[in-house]
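Report on one structure; see the data block that follows.
For this view, one protein chain was removed and the others were kept in their places.
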């Protein structure tokens, strides 16, 4: 922390600030400029509380935090990428992993058909919502446990692993009984009661970035899960909310590159929610591979024009197969650069 | 709903769209322009599912919803403002209601002192967090039930009513046992599991707008609570997230006026979170009265520079008393315009 | 400036940073923490260049500017509000000034009628665009010099002063020949060629905040005008661009209060562009008075439904007169608080 005093602060005012800092267990070190006094804060303590208390003092111009507020998820804590394995799939390793399937589990036929289509095209994990976060109380809310059972059937039929969303801390146990990976949706990224509960669920977590959450807040939410006991967290960029309306959200693709510097956790990109438009998904998927994400989360529906939800952004089976085919040479390049990075790290 | 077809759509393509619309139980009515066909959709059905399905069809240029997606909370459903009474306080009526107190309940002395200060200055409701949503897992998370008990003590000591936050559907019953009003924080505005649970809690709800939620999404979240059985909902504008950093959030004050047109639910403004700066709170509070909000939610701490959280935006006792004094003539004007509106409505 | 070094920087790396700082003519003062070295920068120099150069060094974690980048427009430079007088109207003094009129000057009848209507209701300054910034090249672009002549006629007929927009540095002289106040639109707030030209035009300037400009950038653009020789600048909040669509823009009303702390320049609020909806204008105008702006810029058209531009946000004559009447008691309170502030400042 660095504290900059207002111009013309008196000695008494400066002393009062130093005293408050010391109350929090820190040491102080001040720089007396010609115009302004700056106080450096050294040591370990409750940084947020101290910062907020100092900002409340009228003689303080600015209080700036220097060190990152997260620990376990930082690259400084762990140099190599975390590998998360479920069944025979590993995310964060030397394989680019595609998770695909419909927005919602609608019925047995639909989810089994979906599973076969995505498996055939090369996806390793099946997505499908059983608990659906819907803006309107009058929209389809998901099949709940019945949907989880259908996902299980699809898993047994195809060998795919299963990812599905959990929306309440009450349901963590139930969803963990069925799913291989638990997905936390954008609207729940800061549902702290839920995050705490994920610490002991024994399953990998895919944590989606909130619509208006910063990269740092995403890392802090991941830190919640890790700090509560579960290190198997992957992050997901799915577009943020901006003024632009030509796409449903704005894909912050540079955040993937930034996250690769800041954290060792795997990063997945969801081109379906990021654009909201089927025709833009394959191009964005290529970019996601090129920039170095660890995988994709893509919506595919056997009949998008009959889908209960998200039809406009779902690929149909043919489009999905073509996208997977087109991605192959990009994934080859991706693998080469992973090998080069691994060699460079030795 | 109105569906605009792409230029040069064939008869078959148009017929296919009409058929899909009719599958959802609607009637269609088409306008054949020189360049383009437009289809009007008439009747009642699952609007969201139908819209999404149509958007998934390649021959559709645009599908636009005309009617509002909410019902119970709309001004069309109810012309006069909903009055919400707790004890001897009524929100939404002819009284401008101030809710004030510290960000967090820290200890008995602090909350009792706070209660006396805000009561003396004219507030009717005491705020104070027992469950705290904190960005970092390492920050103070609240006193939980112990905090609720201290709020109860403060209520008995001063006669103030109590508002406090609930963060999980698990805790709704517990918090409702102590609180007069349940507050839903910005990060939980779209925690749909929680919203559904509020339907049967028997307490008024203050629903804060999410940081990146639109006015319509706020109304949809209120609709969730009302549709699940609880009509006593008040809305709260507390600033949205934008690129501006001179304030902590950007207060969307015009949303208060827009909400007064769109809904009959009371609207509260929170100038503390909206600005994040104590010095700006009184000016924004005046504006909130002038624009016609139904009340304020304000942070006041006996010793802001010692507060565990939100010190920088908390008024101290003297500042709070001055603000309340300065608001009086504005509240007088507010009352006159409420009387004029009531007369005009007869 | 304060420079925070990366963890584990070597002595050589630190020395290199210090050398670079000294190259810019500054003195350095370092704090050696247990984990991290922080360098304070003291003295006067080219701050931006130095900051950018330091950020380019790999061993630098963060470089933070402490002092404000503007001088002449800051409250520290001048304690009392700048008063700007044109004819018998003074902005920034003890009078709340309303500027009103149509979006565009359309023809003689329309502008004369507008002028009479706004004058009768109490406005002191007539607005009307002769050069129009339009998103589409196919929309009406304004009457140009012919429009300026019509504004002059309206001025002579009513005694109102005239404000109108200038869009190019080429036209500054022409517009200054006719107008009493030159308006710089949101899209030109960072048209630096234009800003420099305003320094010598001899007219007061109303500088509108850019749609995505921060308060600090607005102050920097004002600083351009003042630094080039023209101290008569007033600022205008007209809504910023966010994700919200219920209003045309999002009125950042707290920015008015923030500006009143940061600068001595008068601040005007434009509730018409801020909302884009006629029905919301009067409520926002009341809030603007209450929060302490120095005046309003409002669109009024004799027949909004026939207006060439901005009809949806223009008040009609009756609505404008009612708004002006309703504002009176708020303006009374505004005057009292100005007097109190003046007394407090002595």
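Chains: A, B and C, in written order; residue numbering restarts at 1 for each.
As a convention for this text, a residue touches a chain if its C-beta (ideal position, glycine included) is under 8 Å from a C-beta of that chain, and two chains touch if they have at least 3 such contacts.
As the structure is a computational prediction, the values presented were derived from the model and not from experiment.
Asks: Which listed residue (A:253, A:268, A:308 or A:324) would be found touching the missing chain in the intact complex?
Replies: Result: among the candidates, A:253 touches the missing chain.
Asks: Which of A:29, A:75, A:149 or A:216 sits in contact with the chain that's absent?
Replies: Final answer for the missing-chain contact: A:216.
Asks: Considering the whole complex, which of A:48, A:190, A:242 or A:314 touches the chain not shown?
Replies: Spelled out, the listed residue whose C-beta touches the missing chain is A:242.
Asks: Which of C:90, C:107, C:190 or C:337 touches the chain that is not shown?
Replies: That would be C:190, which touches the missing chain.
Asks: Across the whole complex, list the residues on chain C that are touched by the chain not included here.
Replies: Chain C touches the missing chain through residues 20, 46, 48-49, 52-57, 69-70, 133-141, 167-171, 187-188, 190-194, 196, 210-212, 217, 220, 223-224, 227-228, 241, 278, 304-312, 314.
Asks: Can you name the residues of chain A that touch the chain not displayed here?
Replies: 212, 214-216, 240, 242-247, 250-258, 260-262, 274-275, 277, 279-280, 283-284, 286-292, 326, 329-330, 333, 337
Asks: What does the interface between chain B and the hidden chain look like in terms of residue numbers?
Replies: These residues touch the chain not displayed: 2, 4, 7, 29, 31, 33-36, 38, 40, 42-43, 61-62, 64, 66-67, 76, 241-243.
Following the convention adopted for this analysis, only the chains that are shown with their structure count from here on.
Asks: What's the call on chain A versus chain C, same or different interface residues, using the half cut on shared numbers?
Replies: Counting shared over all numbers used gives more than one half: same.
Asks: Please name the chain that ends up farthest from chain A once chain centres are defined by their CA atoms averaged.
Replies: Checked the centroid distances; the maximum from chain A is C.
Asks: CA centre of chain B versus CA centre of chain C: separation in Å?
Replies: The computed centroid separation for chain B versus chain C comes out at 30 Å.
Asks: How many angstrom lie between the CA centroids of chain A and chain B, rounded to a whole number?
Replies: So the centre of chain A lies 27 Å away from the centre of chain B.
Asks: Two-or-more-chain contact residues of chain A, please, as numbers and ranges.
Replies: 241
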